[in-house]
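Here the complex is missing a single protein chain, while all its other protein chains stay put.
Right, subunit A next:
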């Protein structure tokens, strides 16, 4: 019933990559996903433009009635999330397993 999609950006999530990422999420939502998990395992670095893209993506998902989650953030990204207080905006999981247990199993 719920369509879950995983997005796994890699490398640096900066302004340019962030714009690509934002489009990718819009496409996924347009294709009917209503739960989107952003797995940041392969993301080494995020700047504030990249963070902005994450928030925009969340807006896109929510305005289509879906939900967006994030998992597997490294230390740099975690620190940035805390500094910009983004940890209050996103729901963040340690990894995909935790996400599956808490979100998917709860359904």
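Going forward, a contact is a pair of C-beta atoms (placed from the backbone, for glycine too) under 8 Å apart; a residue touches a chain by one contact, two chains touch by 3 or more; residues count from 1.
As a convention for this text, contacts and distances are computed from a predicted model.
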Worksheet item: What name does the UniProt record list for the absent chain among "Glycosyltransferase", "Fe-S cluster assembly protein SufD", "Multicomponent Na+:H+ antiporter subunit D" or "ATP synthase subunit b"?
Response: "Glycosyltransferase"
Item to complete: Based on the whole complex, identify which of A:16, A:30 or A:104 touches the chain you can't see.
Response: A:16
Item to complete: Using the touch definition up top, pick the residue from A:48, A:74 or A:100 that touches the left-out chain.
Response: A:48
Worksheet item: Which of A:59, A:78 or A:102 touches the chain that is not shown?
Response: A:59
Worksheet, complete the sentence: Residues of subunit A touching the missing chain are 14-16, 18-19, 47-49, 51-53, 55-56, 58-59, 62-63, 83-86, 88-89
